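All protein chains but one are shown in place.
The first chain written gets the first letter, and so on, giving A, B and C; residue counts start at 1 in each chain.
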């Protein structure tokens, strides 16, 4: 898959972990889709199917003190960052035990403990936020990296432009990770950008950039490592374009009129889990029972999450307007 | 001043006209400044002193059917475009006879007859508008050019980014003219843009671009001609950066703490009128009595405008809320 | 407009289809009309309103835009100023905040500040409202808030007739018109005259006549209010239900006529309570009909909280029939 230079880190434990994290997201989201049709999960549900290598490649490279800003398609990011699956699923059920106390739902997973700053349902809305988080770190002289994930659709928004300029101008330690899955809902990249080579956008702000095959978890990880390292060393922003593809619908309401089944099928052949697994098999880095174990562990984790969410409680109605503002100090 | 290739068009009549237009703006605005201190003109007043070569170089190249979108620093643009000086000054007095019926003032000069779409006091606000005007022309297949003027400060705004992308993506016949005078109020370019070579911004959207010495009216005109020609031929946008300098304060309220007097004085040596006049004299294209005549004509025009504005009338109070909406059809 | 006879012939139709028919009709009748917005074309519209129109009218007139709310709304305004009649779809009111500068500082001001030389006859449509468990950033009801802005008109079609009929009239208006379609109505089915056409956009309508109390509302809340009125009827309270239809300008006459008759009023409005449109209507009643009031005007609005995700909290956050019933009874001293 990737260049020899990156291979040293590929211990068996490590590659199995990469694989497991991707499968974990996939299986979890398959369960979410099922729970959605069973109306356990409501609202909008955006699946990450096909894009798992991005979160799995980048997020584990971050340190605990670093910060993550994501979008409404963020289940994978939350899980990889360490938000417990129980709390994520309970959130999607709207339970008090959810990671956002049930108030946010699928699009607003937050977790203070892991510096996970959401879950933003406004396309592009997370970018200024990420710049601000990084500004705080910069002003305090803390070598913290803020990783900001967003889709290629967000690139057309004014907030993208303003945030990249601010980050470059002020030297803010933001890792901008563009998940370029070629579509913004039903709008193909060529219909939203006059320059479709997204990583080139960064140069307009004098930000260092790289594009990587987002279906190759090893390549993403290597690029992620370079990127995080660069941000931490220089204190300056870095732009990483991950070229990927969304294999499922945009959300559960999407008839996918805008693309051919054949295109989706062609991409399915490149999808990150099968591809990585095949490569591991070819290189004899994985055994059949590894997979069995991984699947079993994940199944158990999901079962536990479902049980947790199912047995969760509802916020009492008299708490409705709470948290509009902070509770008054006692 | 400029290359030999551009000289053929430099008939004596033409160069005298260029010179006259620049002096006309300068003298008019000098009068405005005086009238401002006499409180005849109120609100904000933004002078174009030093930047006249831009409007004078670009606007006459446009045809009657073309459209112009400007900013709050637009007296020069309005005058060159053919809005009568009487109507412009009456507007600044707030008179009913003003080009916007007195309701707009200095920052909102409008003129339907000359397709002059304002006068916009929101930095960057005119750019989407220009894209839309051009969209209408494109959809109707009319070979009309929309020239949109804005300062380099506007480049940081999200609306700049969104508008350039739309124009490039949809092939809209907009001539974007950036008046880069190095400051946005008191903010130097290097404090507002991580990439200070402004014309390079256009490439991010695959828009053809050129930078020109905005203090050289002949060079601006030549570039303007190329640009307008390109837009009309291709139907696509074009980006022209005019490098210029504002010799006066941002507005009448500005103590200019942000720049040295020496810097201003250095730029004063390059200012477009003296420079062009000197060049014309050196090339014996102008006589002393030409200047006398020009000044006399302009003085007469200004005197007439002042008289017109002074004798103008006030909109009756009972008309206050009129034009919030169109009058009801009778 | 539809005659009484023609009304005999009706078709079964959804609100979504009624809006689509209105757009199709406008595109057919006027070359200057086009639809632009995110995913209006290939995707078929985020709420499937424009499904099929791309195939029928092509990508120039069913124009997919990048995610650039300020840019393309401004472009719609500019195109309108240059003589076109764009219908800008802003997907949902939640994203319209990104376009607010263009709406307030350009569209709403340009006629006035140009001394009546330029106008912006653009129609801006968007979905509004909560009820789909979309949480804090996707559930705003800001139509009443927009009604604060002089220079624009604000419509809230609640019925199939209005969904079908308001668009064309709005397109004839020389000034910008915002149309808010409540998300909960798109699937609503009902009968519409086969030849339904344009309707006026300046009159409120009494949707249910009654003599005991006036319930004033609009949009998605109309149906909850009618439901409440039925329940009240069962308890012997005869409520009159007024559908404002236009939130700016407001048709005071219809409201005052009703209140003068019933002497009591409750306003139902999905906006947050403080600074709601309901407050404006209450204030107008006080200004114009104070001496006719037999009780304080009541209001049923959304609670002062970003809309929460869980169903029970979301339901409790926005107006519902039981709250309307309770407010009506309170106004009648029967709490």
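In this section, a contact is a pair of C-beta atoms (placed from the backbone, for glycine too) under 8 Å apart; a residue touches a chain by one contact, two chains touch by 3 or more.
Source: prediction; values computed, not measured.
Engineer: Counting contacts across the entire complex, name the shown chains the missing chain touches.
Structural biologist: In the entire complex, chains touched by the missing one are A, B, C.
Engineer: Which one touches the absent chain: A:136, A:266, A:282 or A:317?
Structural biologist: Within the whole complex, the residue contacting the unshown chain is A:136.
Engineer: Taking the full complex into account, find the residue in C:98, C:237 or C:300 that is in contact with the omitted chain.
Structural biologist: C:98
Engineer: Going by the contact rule already stated, which one of A:269, A:288 or A:326 would touch the omitted chain in the full complex?
Structural biologist: The single option touching the absent chain is A:326.
Engineer: Of C:113, C:158 or C:183, which one is in contact with the hidden chain?
Structural biologist: Only one of C:113, C:158 or C:183 touches the chain omitted from view, namely C:113.
Engineer: Could I get the residues of subunit C that touch the absent chain, sorted low to high?
Structural biologist: Touch with the absent chain occurs at residues 70, 94-95, 97-98, 100-101, 104-105, 108-109, 112-113, 135-137, 140, 144-145, 147-151, 248, 250, 271-272, 274-280, 282-283, 286-287, 290-291, 295-299, 304-306, 308-309.
Engineer: Hey, which subunit B residues sit against the chain that's not shown?
Structural biologist: Residues 42-44, 94-95, 102-105, 107-108, 120-125, 153-154, 156-159, 184-188, 191-193, 254-255, 257-258, 314-315, 317, 320-321, 323-324 of subunit B touch the chain absent from view.
Engineer: Which subunit A residues would touch the chain omitted from the figure, given the whole complex?
Structural biologist: 67, 98-104, 108, 110-112, 117-120, 122, 125, 127-137, 139-140, 158-159, 161-163, 165-166, 169, 321-327
Operating definition for what follows: only the chains that are shown with their structure count from here on.
Engineer: Closest chain to the overall C-alpha centroid, by per-chain C-alpha centroid: which is it?
Structural biologist: Looking at where each chain's C-alpha mean falls, the closest to the middle is C.
Engineer: Averaging over Cα atoms per chain, report the distance between subunit B and subunit C in Å.
Structural biologist: 41
Engineer: Would you mind pulling out the distance in Å between where the CA atoms of subunit A average out and where those of subunit C do?
Structural biologist: A distance of 37 Å separates the two centres.
Engineer: Using mean CA coordinates as chain centres, what's the subunit A-subunit B distance in Å?
Structural biologist: Computed from C-alpha means, the inter-chain centre distance equals 47 Å.
Engineer: Two or more other chains touching the same residue: where does that happen in subunit A?
Structural biologist: 156-159, 191-193
Engineer: What parts of subunit C, by residue number, touch at least two of the other chains?
Structural biologist: Residues 66, 68, 70-71 of subunit C each touch two or more of the other chains.
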